[in-house]
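For this view, one protein chain was removed and the others were kept in their places.
Entry: subunit A
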Amino acid sequence: MSKVLLIDDDVELVGMFQEYLTQEGFDARAVHDGESGAAEALTGLYAIAILDVMMPRMNGLETLRRIRAGSNLPILMLTARGDDTDRIVGLELGADDYVTKPCTPRELTARIRAILRRAQAAPHDASGLAPLTVGQLTMWPEQRRVSWAGAHLELTSTEFNLLEVLVRHAGKPVSKNQLSELGLGRPMARFDRNIDVHLSSLRRKLGSLADGRSCLQTVYRLGYQLIKE
């Protein structure tokens, strides 16, 4: 049973979500402000945190920053519809995905499942224990570990999933839609900047090629490609 942490200041709403998620087989716990939310998330007891970005006192983004400083726990943001800045800042700060606020509990549950599936997918994969290697990049999907030129890289689970997709297709462009399906577990929505934000933070974390270019290249109209040397 996956433990889900709900961080939202709307007590009634969170109560209903909690009830719904419990029925769906999750172990849901709710906190109503950012500060205790961050503290709770950092205990390491949870499989995923659902975080409302619009909270008084300690703002959701600040909470997100604090959680990310100490943990790679998958985080699903609740944002207001139309508030793109919050969303992009949240993704840049390392949130895994977002749901716009007036959302049905069913949609929320589906998103939680998708993220958890990706985060917990690896161990039973039939790809064997051999690491995947592309240039300086080495990846052990079973252990959820990545290194660049021997140095360990800290990636969020979404970044890891996206990178894995790219590594498995190294040398070939992968469309954004494919990345969304394989990496995020959902088809890409219109005007969705999610993939771009995750890939730009990946690009920052990965090293560059011998000629100074980034090993992650944008292929016009096709998507992204991991350069195979």
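Note that contacts are C-beta pairs under 8 Å (C-beta built on N, C-alpha and C of every residue); 3 or more make two chains touch, one makes a residue touch a chain; residues count from 1.
Convention: contacts and distances are computed from a predicted model.
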| item | value |
| --- | --- |
| Per UniProt record, name of the chain withheld from view ["ABC-type sugar transport system, periplasmic component", "4-hydroxybutyryl-CoA dehydratase", "histidine kinase" or "Sodium/proline symporter"] | "histidine kinase" |
| Sole contact to the chain not displayed, among A:Lys3, A:His32, A:Arg145 or A:Arg186 | A:His32 |
| Contact with the hidden chain (one of A:Arg106, A:Lys172, A:Arg193 or A:Lys228) | A:Arg106 |
| Subunit A residues that touch the omitted chain in the full complex | 9-13, 16-17, 19-20, 23-24, 32, 54-57, 80-82, 101-106 |
